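Sharing a structure, written as structure tokens. Questions coming.
The complex is shown incomplete by one protein chain, all other protein chains being positioned as in the whole.
Chain naming follows the written order as A and B, and within any one chain the residues start at number 1.
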Amino acid sequence: MPAAPTAGPFTLDEIAQACGGRVEGDGATMIRQVNTLECAGEGEIAFLANPRYRKQLELSRAAAVVVASEHAALTAAPRLVTEEPYVAYARIALLLNPAATPPPGAAPDARIDATAAVAASASVAARVVIGAGARVGDGCVIHPGVAIGARSAVGPRTVIHPNAVLYPDTVVGADCVIHAGAVLGADGFGMAETGSGWLKIPQIGRVVVGDRVDIGANTTIDRGALDDTVIEDDAKLDNQIQIGHNVRIGARTAIAGCVGIAGSVRIGRNCKIGGAAMISGHIEIGDGVTIAGGTVVAKSLPEPGVYAGVYPLDTMDHWRRTAVRVRRLDELAARVAAAEKTLRALAPEGNGGADGDQ
Amino acid sequence: MPAAPTAGPFTLDEIAQACGGRVEGDGATMIRQVNTLECAGEGEIAFLANPRYRKQLELSRAAAVVVASEHAALTAAPRLVTEEPYVAYARIALLLNPAATPPPGAAPDARIDATAAVAASASVAARVVIGAGARVGDGCVIHPGVAIGARSAVGPRTVIHPNAVLYPDTVVGADCVIHAGAVLGADGFGMAETGSGWLKIPQIGRVVVGDRVDIGANTTIDRGALDDTVIEDDAKLDNQIQIGHNVRIGARTAIAGCVGIAGSVRIGRNCKIGGAAMISGHIEIGDGVTIAGGTVVAKSLPEPGVYAGVYPLDTMDHWRRTAVRVRRLDELAARVAAAEKTLRALAPEGNGGADGDQ
Partner (left out) sequence: MPAAPTAGPFTLDEIAQACGGRVEGDGATMIRQVNTLECAGEGEIAFLANPRYRKQLELSRAAAVVVASEHAALTAAPRLVTEEPYVAYARIALLLNPAATPPPGAAPDARIDATAAVAASASVAARVVIGAGARVGDGCVIHPGVAIGARSAVGPRTVIHPNAVLYPDTVVGADCVIHAGAVLGADGFGMAETGSGWLKIPQIGRVVVGDRVDIGANTTIDRGALDDTVIEDDAKLDNQIQIGHNVRIGARTAIAGCVGIAGSVRIGRNCKIGGAAMISGHIEIGDGVTIAGGTVVAKSLPEPGVYAGVYPLDTMDHWRRTAVRVRRLDELAARVAAAEKTLRALAPEGNGGADGDQ
């Protein structure tokens, strides 16, 4: 298989100059790619971020390694010493693997409305459809099959992968990445219940996405009902996330795959939402909140902290018995209260269990 | 940013005539858009449906408001008084924001099979592919990149958003909305286990969708194995829902985002399924059942009512301790039973806790 294009190679010294860190050993070592401690060989640099893998460091055949100073002595290989090995590794990987940039210009069969404004430096692939009044900024890369609705705006250097959809009036900032199949701006789930059925409420707000936002494959973000749905700068969204209308996601918040966020939720800055968590409508989550994967959040969490709510895994047999106990906890608590009452009668001075059922 | 097209403006009197309600104050007030109580200003009408926001009503600078009669005195603004403010608001929003209707006809690069029957009044956008024998009804709007498989039928006035896919033999009724990336008619997950691996079972049923059904972005509905998968009239499906083969969803049932419904489930009429709920295969859910978001339903629920099954959220530290307790509930119950037994020996007439462990 032909390899994806890379930059480089670079010497270890050149890498240190570009990405930071102090070289120990042969700074002329040539590096062309990153790899794991286990697999790296000739021309490859690996890294140790987690001390748990120090044994792998000792055994590694990598041409060079990135390590924290306290682990520098564990290897005889040429090394880049830094206090943040994982960050340095990310910088090196970016240096060696720049994003592919297709040539600017629009494919002959892209359908760009005559009133749309697409920068000359943008790349617009085959099968893209861009609606009336839409704007696409400098250096954007719009992959095959993307549909950009009327009056939408895409900021400079943003990349939109195949078959993603921006409904009309969607706003996306600069340097974003929108992965394949993502849908921004579909109608929010808003209906009034009437005697004769559901009455749809027009969703006239927009989706507004800040700068440097990543949106994963097949993630959906609904447009607002009246106000906009807003994703702030530097938010990172994984795949298959559903974000309801009028949600606001704060800057730098990271959300893992399969999370569902119901309408009008506000999530603060610097939050971390674990995979498959589900957040009920109209909840407010403050800055710096971490939520464990799989947790259902049905009340506001104004304070920073780490929250969880996951039923513990068990063997099916034991789970079955325990689940019955859970459903009958009321009864068990009543029995404990009754026993405490009897005990208090028998031993009035005893500490027969606090003061009964609460 | 240029605004999306709207209808109007209308006077408050005209709005009352079109949408119902009684005008109090200046019926000549011009209204061009709906907005929230907080943001509405000149030319905008807001509404109070939830008494919790009555303070916002008092402070609102809206040109007019929609209120129930008991709140009419809270505002000096021109107002539309009605017993159902939210429904009236929905009607007004629809009046002012009619769905955009692209011109009829097919784009030059739409690929419509010669044997397909597409109504002259339908709009078929660029990059649409319509297969052999398919039918598309009067006034339909088929957006870019939609694939309609052979022998499928789409009823009048149905709108299909970009890149949605109808597999062959799919039937969709009138006045439906299918959002971007939705997939109707992919194979159900049916396989027979053999000694040498899985043997695929052809899925020869169809997906049959009634009238006035909404289907959200990236929602998937599998075709039936032998019988059809059926979504009845007026059902409303949010984004990222998965519906397995041979499921039947009753009329007017509303399903929030991220719900998973396994094969052969039957859901009655007028049900409400909360976000991320999961319904196991072959379950029957009766009419009028409401299920809380995040609940796993593993048994049939024939009776109307509200059901839930969500592990309560906690701080991570406390959750950890509690989770261990949950796993050991068996043991705790045994200890309570033992204590009760001892108590009965000590105090035979006492009420030492019902009659032991159950």
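In this text, a contact is a pair of C-beta atoms (placed from the backbone, for glycine too) under 8 Å apart; a residue touches a chain by one contact, two chains touch by 3 or more.
Remember, it's a predicted structure, so these values are computed and weren't measured experimentally.
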*Write down which of A:162, A:197 or A:288 is the residue touching the left-out chain.*
A:162
_If I consider the whole complex, including the chain that's not displayed, which of B:41, B:98 or B:202 touches that chain?_
B:202
*Among A:26, A:113, A:284 or A:314, choose the residue that contacts the chain missing from this document, as touch is defined above.*
A:314
*asked:* Tell me which stretches of subunit A touch the chain missing from the display.
replied: 1-4, 33-36, 39, 84, 86-87, 89-91, 93-94, 96-97, 99-100, 107, 109, 125-127, 143-145, 161-163, 177, 179-181, 212, 214, 216-218, 234, 236, 238-240, 252, 254, 256-258, 275-276, 293-294, 310-317, 319-320, 323-324, 326-327, 329-330, 332-333, 336, 339-340, 343, 346-347, 350-354, 358
*Taking the full complex into account, what residues of subunit B touch the chain not shown?*
109, 111, 127, 129, 133, 145, 147, 150-151, 153, 163, 165, 167-169, 171, 181, 183, 186-187, 189, 191-192, 194, 197-202, 204, 218, 220, 222, 226-227, 240, 242, 244, 258, 260, 262, 276, 278, 280, 290, 292, 295-299, 305-312, 314, 318, 321-322, 325-326, 328-329, 331-332, 334-336, 338-339, 341-343, 345-346
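The criterion applied here is as follows: only the chains that are shown with their structure count from here on.
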*subunit A and subunit B, separation of their C-alpha mean positions in angstrom*: 25
